[in-house]
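With one protein chain removed, the remaining protein chains of the complex are shown where they sit.
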């Protein structure tokens, strides 16, 4: 049917990770999503005339190592769900109004400065859930019940705003407010993103309601031979009724370089976890070799060095790696294939 | 592939409803399915020659506000399931034989006289589960394990019969028997539908097995300027071994009028809940503006006025509205977009 584009990705690899848990065990197996998140989707755009367009986008994540659909915020054991994106849009000269579940505007563009594309062992971990906060509708990346607006591009300037309704009869748990402003011109790209979430989280073991505020500044500069990327980010958790807040600062600096049909990627990240007075350093190396526009083989090697009470793990590799013990390091290696359709 | 038609709908809106629960709370958020139920499906028909055709229909509901598949009878938290319809058909001069899960014949045609199409705040609530009855295989609209037969159209006359097997080793819980007979001629359309379900339900707190019988008579007359629609319905619950039965009578009268590229809808419904000697009145107003054949914007405003012990809520709007307190009213408003593909 001409009105629907069927699209997707299948990404599998062989992965190994050490200190995959607090006990220090290693894991080896068939991992997934080392280069891009496996997905299947249906989307389309209809021209309504007079410059107006309507569009839909339904996208489900899937895990090709086990065949299930626990991806994009869907819980363990789930079947396929359009949890990655599930929206209707009206688009025109005014920009785009979008309704449904989607990535939040304060994540989409600014996360693109992670040279590992937010997937695999190499991915920047700044958007992780630092304090075990839970919300009804959101996983920190995506939001249910969201009304979002994206401006058109005005001479390189663009912006997006989103409001995620909590739909709670009491309290505001799950509410999201956020947005970004960006400037793109030739080799330069800069984005500032801000958001606030109403969350529930434990402080010294007691459940509290509160807020999580994030500020993220990212940028890239393309020198042709290499492209430089950087992210500076602060996540701040504040419990209602308590003074003070918990801060987690994260920084990344990444470089990509085209090499023939491939791309080399190097990225350093620092996680300055002020709230627990501990730091972690991550160094990630990657190579993606394109066999075609649709198919690539890749390798990623990443190392997380935890200091003091820090116990950060690398990004999920589909083989069940979690957090190492406090002060323990974690190293992951994956070699795989990514195929798009 | 030429043998498959991929089709679907995404329908989202902004909704508000007051007295959304027994405590009288209000809810505002991103609702869904205000004009049509969001779905994705795959269907096809094959010509076998000699006037014989084979067809299949696989249709899953989905909730674009959260991305999940808890729709069409699928439980909360479900992934995509072909719960809306999942059938194989053989068709010919004799009519159609259909096997699988589907809407029951006693619902399909006669429910079309609800001018709000059985979705959103404006929808006629006659088919709701009045007494908390549970069956193994059915949600009152659809039935598992069903063998159905639909006649061809004989000069305006048509009919359908269905039998839903209970597949129980003891008892008959979940069994369905029902059908309809209809007459369509020019501006006139009339349908009579009857069904019986074997159910389990509590009577004065004690679990009983029993039967639910429904009789529904519906009709429409198209005056071109306006189209008149009406439904008269009785649901009767009878516990095995007890004398007497609980009756719920429901009536609707609806009018639609084309207005340029749009349609105005007005409907009044009366729910005469004999079993609890209480009535409820529902008034619903709607406007659907077609931006194209595939895309429409719509607005629906509906009010349910409960008397005595009645605590009916409006149709589900995707923002979690339930039943108000006894004798409390509920008002809902939604403004949204429906896009078909």
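We just call them A and B in the order they show up, numbering each chain from 1.
Please note the rule applied: a contact is a pair of C-beta atoms (placed from the backbone, for glycine too) under 8 Å apart; a residue touches a chain by one contact, two chains touch by 3 or more.
Here the structure is a predicted model, which means the values were calculated and not measured.
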item: Listed residues A:54, A:80 or A:280, member touching the removed chain; value: A:80
item: Contact partner of the left-out chain, one of A:175, A:211 or A:339; value: A:339
item: Full-complex contact with the absent chain, from A:25, A:240 or A:308; value: A:25
item: Residue of B:10, B:36, B:66 or B:81 in touch with the missing chain, whole complex considered; value: B:81
item: Hidden partner interface residues of subunit A, rising order; value: 5-8, 10-14, 20-21, 23, 25-30, 40, 62-69, 77-81, 291-292, 294-295, 319-320, 336-339, 341
item: Touching residues on subunit B - with respect to the absent chain; value: 1, 3-4, 6, 42, 44, 46, 48-49, 52, 54-56, 58, 60, 69, 72-75, 78-88, 90, 99-101, 137, 144-147, 165-167, 169-170
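Here is the rule we use: only the chains that are shown with their structure count from here on.
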item: Subunit A and subunit B: spacing of chain centres that average the CA atoms, whole Å; value: 39
